[in-house]
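Apart from one protein chain that is not included, each protein chain of the complex appears where it belongs.
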Amino acid sequence: MDSKRKPRIKLTLKKRLGNVGDSPGMIHIAEDAMKPQINIFSYNEKELVTSKGTNIDVILEQFKTCDKHYHWIQINGLGDKKLIESIGEHLKINPLVLEDITSSHQRPKFEEYDDYVFAVSRIMRLNGDNELENTQFSAIVKKHLIISFEEDHEERFEAVKARLKGGKGAIRTAGPGYMCYALTDTIIDQYFVILACIGDNLDGVEDQLYLKADKSIMYNAQHLKRSLIVMRRASWPERDKVNDMIRTDSPLITAEVKTFLRDAYDHCIQIMDLIESYKEITSSIIDLYLSMVSNRMNEIMKVLTIISVIFIPLTFIAGIYGMNFSRIGADGKTVIPDNMPELYWNHGYVYAWALMLLIAGVQLYIFWKKGWFNRL
Amino acid sequence: MDSKRKPRIKLTLKKRLGNVGDSPGMIHIAEDAMKPQINIFSYNEKELVTSKGTNIDVILEQFKTCDKHYHWIQINGLGDKKLIESIGEHLKINPLVLEDITSSHQRPKFEEYDDYVFAVSRIMRLNGDNELENTQFSAIVKKHLIISFEEDHEERFEAVKARLKGGKGAIRTAGPGYMCYALTDTIIDQYFVILACIGDNLDGVEDQLYLKADKSIMYNAQHLKRSLIVMRRASWPERDKVNDMIRTDSPLITAEVKTFLRDAYDHCIQIMDLIESYKEITSSIIDLYLSMVSNRMNEIMKVLTIISVIFIPLTFIAGIYGMNFSRIGADGKTVIPDNMPELYWNHGYVYAWALMLLIAGVQLYIFWKKGWFNRL
Amino acid sequence: MDSKRKPRIKLTLKKRLGNVGDSPGMIHIAEDAMKPQINIFSYNEKELVTSKGTNIDVILEQFKTCDKHYHWIQINGLGDKKLIESIGEHLKINPLVLEDITSSHQRPKFEEYDDYVFAVSRIMRLNGDNELENTQFSAIVKKHLIISFEEDHEERFEAVKARLKGGKGAIRTAGPGYMCYALTDTIIDQYFVILACIGDNLDGVEDQLYLKADKSIMYNAQHLKRSLIVMRRASWPERDKVNDMIRTDSPLITAEVKTFLRDAYDHCIQIMDLIESYKEITSSIIDLYLSMVSNRMNEIMKVLTIISVIFIPLTFIAGIYGMNFSRIGADGKTVIPDNMPELYWNHGYVYAWALMLLIAGVQLYIFWKKGWFNRL
Amino acid sequence: MDSKRKPRIKLTLKKRLGNVGDSPGMIHIAEDAMKPQINIFSYNEKELVTSKGTNIDVILEQFKTCDKHYHWIQINGLGDKKLIESIGEHLKINPLVLEDITSSHQRPKFEEYDDYVFAVSRIMRLNGDNELENTQFSAIVKKHLIISFEEDHEERFEAVKARLKGGKGAIRTAGPGYMCYALTDTIIDQYFVILACIGDNLDGVEDQLYLKADKSIMYNAQHLKRSLIVMRRASWPERDKVNDMIRTDSPLITAEVKTFLRDAYDHCIQIMDLIESYKEITSSIIDLYLSMVSNRMNEIMKVLTIISVIFIPLTFIAGIYGMNFSRIGADGKTVIPDNMPELYWNHGYVYAWALMLLIAGVQLYIFWKKGWFNRL
Partner (left out) sequence: MDSKRKPRIKLTLKKRLGNVGDSPGMIHIAEDAMKPQINIFSYNEKELVTSKGTNIDVILEQFKTCDKHYHWIQINGLGDKKLIESIGEHLKINPLVLEDITSSHQRPKFEEYDDYVFAVSRIMRLNGDNELENTQFSAIVKKHLIISFEEDHEERFEAVKARLKGGKGAIRTAGPGYMCYALTDTIIDQYFVILACIGDNLDGVEDQLYLKADKSIMYNAQHLKRSLIVMRRASWPERDKVNDMIRTDSPLITAEVKTFLRDAYDHCIQIMDLIESYKEITSSIIDLYLSMVSNRMNEIMKVLTIISVIFIPLTFIAGIYGMNFSRIGADGKTVIPDNMPELYWNHGYVYAWALMLLIAGVQLYIFWKKGWFNRL
């Protein structure tokens, strides 16, 4: 029951930034926010130009040199208020959007603005302790441009970058809407990996249930259940978001991209389906465990009862013949033949044993008759 | 189990005012209602004029002197029937609205009338005893005017007033609709603070569960659950209300304000999401606690059973050899060799001990075999 | 466990009148139906004429004398088939409506017919034994006429009649649609009174839970839960009915009345809200009670176990030294030094006590270490 | 626990007829299907002609002789494939409809075809063992014709036939659509009878719960719950079906009939309402029963604990003074004054009793203090 050894899924709120009543659209940077790293990928059908940096200048530079390209600006780390503000200023982004990017507890959503769209997803990751880490991914999609924001410096989109370098397929030609899909799809694919891991853990807990059940099963099952709750909280609005993207009229999400989004939508449904199934298995495991505990209790009670109930009358009889009622009266002379004459019988002791064995036998027969030896 | 020491969330109905069958639109003032304090803020892009008072005259005065301003009339305390009625009369407010303002058990709602709109919210506050206080906020929005009503003299909107004094941003220019949003948003922000507090308490209860579980866990968990029920009852209709405000055709809620309301709507969804998660954690804590209680019971039963079952046969044997079957018959002469010959064996006592140790050993082996020493 | 002392909420069906396959629209009068009492209120802005009677003639009479009035005909008691039929005939009411009026298990509903509308509500009343009585209220609204039907002679609408006599406000001028609203609203207001009473009872049960819990809590909680089920069964369709009245195109329900109905609709929502909250409290009370029972069991088991487990080995030792292994062999001469030499040690008895105290001490220490004295 | 004595509601599937992959529209006759009996009622406003038979000829005959009548052909028993097929051929019925008529596990439904409509209901019946029998009723309605199919020879529509013979009212004039309504309504009315019976049983189980609860309560409650599940499975789609009939554009269901169908729709709602209430009562009974079992257990534990805990120390003391520590050493001479001097005290025995009574008294006082004698 060591609190330290049990990894716990925190479902509770991260400290919210800002104060009650603050003006909307105010940007708050968490104290422990990482410093941003900027990767810029400018690409068209023919070439791919990349650069790196940490401030707005590198972006503006790239815009100038690559004016016939699509740009994917990947920003890892949100710890620079000035960067966010200057991006907002240059691209004319609504302050409410900037606030959403930096306050990292948004639900997945898709919002359309005049000449850009804004999408939020939750990135899930199982860390070393089997704990779910839940960070925010947000993206602004403009005509030739997608800016993605992540909270940390983790490399998640290697596969996407590889396809970009590979240079074939829709990723180079289908514009920032497709890039937004590709990133979202990668995030959703990651959910399957996590669910496979949760599924393996569930199998493990179930094996443990059948092979050597102990009370850690309850903790483990509750732990997995909580992971599933976190997953569900992320995947339900994700599905709605993908659906909103499919239904949008914005020209930034082309019909071609919508075909792929429908595929992502199917994946979301599959994920929700799996989560529900896993929750049902978890409940079933907990039910079986509780039934086992109850059966174990029952079995222990049965042994206690059988042994006690058999020996209690026997011990009573032994107690009887251990009494000291005297054959000789208080005066030392009178003989009191009524006092425990059995003690002086020829085969008294043997009879006593016979009586005791008889009682034990009758009891065993009754219990056997009642099925106490083999039922439930 | 001291009833006094457990703070209890009252979910029950405040005494309703008025009688069954009363005419609709009749204003009832609760006996313990606080006397109203009126704060008037008249503002436009250039200046902010404030005044204070306790009756209708100060309002009318201000209307006259500041005829090119927006007015926010903040009324704290509902204990003056005449004030409410004269406001209703001057501004031509439907008596049903006045009744809703004074009967402080309304659900959050948004109603449109000919030339004004009416909005109700629930103000939540955790008092010193960790009890939720649930009071009513209502607001009437007219063309250049918003009147807000609170039940007590608590200062809740300091941040809004600071922004008003600061004099920048939409708050000065975007009219009473924006002010209504700003006040509502402040109330909703407060929900996050309360939920963070409930979240901390939940973490505390969970730590207690793992470190030193006792039966107060059940009370605390039920207490938190009830707080969450109260919060949910307030936040669900709040969301609907904000949605109604977004969808209204009333010119009093401008498109600009609706953009901000969409942000408030997101906040409502986040709050409901958190509440649901917290309810699930609470259930999970209660399940774990009950499982612990059951395991504890099981463990106690096991110890009882093992000790009893081991000693019961031993005590029986000791009882046997404590019997007084006599080697000499009742006549004092006959020798009865059948009566407890073991007592006269050379190593009878040692054999008895050996038998008892053997029985104990066999039993321990069986229990160990059955896994009673280490399982479930 | 005396069945007589527990008031029970009957949720079960009243004996249905008529037979399977009867022609629809057939009027069945229950045998225990009360004889009708008719009160007629003919009113317009200027005057109020009232009369009483027990048959159709008094109504027709009044129609003649007051031909420029609105009429409210209040019929208390449904035990006169002829009266119902002749009303149906004179006013051309669909027989299915007449059947619904007399079969008193209708759900609240609102139905429109060619030139009249028909509304049903459930009247709730807590009788002396805290049992819910659930009777039927139905009303037919025609152009200048409302006929209301109640099952008994109870006076429920005193307040409405007082307002009618008072002669001010919409009640005199807004027609029979308003009167229908006023009666319905009075019925709904009554629900608040009952819920306040149920709330008080819940508070009482909760106090009892903390102060002196016994098994009557379970019965009381179940009793309250059942009352809430009855209330919910009445209030859900009542809300739908009020909503239907708000959405109807019938000219009998004017726009003015609809404003008031929206207020009644809010009340219905508040009632349902309260009912749901109360159900959740009831569940929470039951959970706490069951947890208490389980804790109590646990505590009892602990005391039993500690006492038993401490004394069982001690009693065994006492049993050992109560054995009669003889120092003198069966021949009366041989000395058997192996047989219970402890009995002849110098301080044997003191050692025995010391051993027993040691065992008891070790056991107490182990139990204290395991936290049996203060946890869960 | 005799399996034979417990009537069980079979929820499981009747053996389906036909094989996987069979062509749709193939008619399968169950082996145990009853031979059909045909009753024909040809009626118009003036006269009623009836005839009986077992094959298609009697129908065709009647069509010829009564060409200005409506016909109700009642077919009891589905065991004649040729009859069904020839009806299908003569009336041009879709083979899928014929298949539905003979496969008797259809859910209630209403289907429109070019010149006929098809309706299915479930007929419920409580047999002698309080078991629900669930058979199928289907009807084809054409212009002047309704053909009804039942699975057995039971007489269910006596009342309808009586009204038909009576010759008054809509039944003679409103056509086959009305007849379809009349038959459906009779079936639905039967549900009320069954529910009243289930309600009585529930009352009985509840009385038993309060008066002499035993474990049959659990079986009975589960049995009733299962009956309610069967009823719900039949009544939900029945409601949808009636609703479909109300909304249909088919001229076979006239506006007049729809008025009556609305009445039947209300009945369906009432039935579902009752079923839900009964399910809630059943759950409440089961909860109360389980709480009783738990209380009983608790009470038994308390008695066991009090008696055990009081006597265990007393028996220990008796055991102590039953020990045989010898006052005389092994050499037969040494006096060992330390060995059990109490035995030789003047009032040792009285003191021992006093000690035992004191211990018992202290324990009783503690238990009384803890409230074990009167609480929970």
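Here the chain labels run A, B, C and D in written order, and each chain numbers its own residues starting at 1.
The rule we apply is simple: a contact is a pair of C-beta atoms (placed from the backbone, for glycine too) under 8 Å apart; a residue touches a chain by one contact, two chains touch by 3 or more.
All values reported here derive from a predicted model rather than from experimental measurement.
**Q** Using the touch definition from the header, name the shown chains in contact with the chain that isn't displayed.
**A** So, spelled out: the chain left out of view touches A, D.
**Q** Where the complex has a chain not shown, which of A:59, A:160, A:228 or A:352 is the residue touching it?
**A** Within the whole complex, the residue contacting the unshown chain is A:160.
**Q** One chain is left out of this view; which of D:162, D:300 or D:362 touches it in the full complex?
**A** Final answer for the missing-chain contact: D:300.
**Q** Consider the whole complex, including the chain that is not shown, and state which of B:177, B:199, B:237 or B:322 touches that chain.
**A** B:322
**Q** Write the list of chain A residues that the hidden chain touches.
**A** 157-160, 163, 169, 171, 182, 185-186, 189-190, 192-193, 195-196, 199-200, 202-203, 206-207, 210-211, 213, 259-260, 262-263, 266, 269-270, 273-274, 277-278, 280-281, 284, 287-288, 291, 294-295, 297-298, 301-302, 304-305, 308-309, 312-313, 315-316, 319-320, 322-326, 328-330, 334, 336, 338-340, 372, 374-376
**Q** So that we can see where the missing chain sits, which residues of chain D does it touch?
**A** Residues of chain D in touch with the missing chain: 1-3, 6, 8, 11-13, 15-16, 19-24, 94, 96, 100, 105-107, 109, 111, 212-215, 218-219, 222, 225-226, 229, 233, 286, 290, 292-293, 296-297, 300-301, 303-304, 307-308, 311-312, 314-315, 318-319, 321-324, 327, 337, 340-350, 352.
Keep this in mind: only the chains that are shown with their structure count from here on.
**Q** Using the touch definition from the top, what's the fewest steps needed to get from chain A to chain C?
**A** Shortest path length, in steps: 2.
**Q** Could you work out the angle of the rotation that brings the CA atoms of chain C onto the matching CA atoms of chain D, rounded to the nearest 5 degrees?
**A** 70
**Q** Could you work out how far the Cα centre of chain A sits from that of chain D, in whole Å?
**A** Result: the chain centres lie 40 Å from each other.
**Q** Determine the centre-to-centre distance between chain B and chain C, using the mean Cα coordinates as centres, and give it in whole Å.
**A** Whole-Å distance between the two chain centres: 25.
**Q** For chain B, which residues are shared contacts with two or more other chains?
**A** Expected reply: 213, 297, 301, 304, 308, 312, 315, 319, 322-324, 340.
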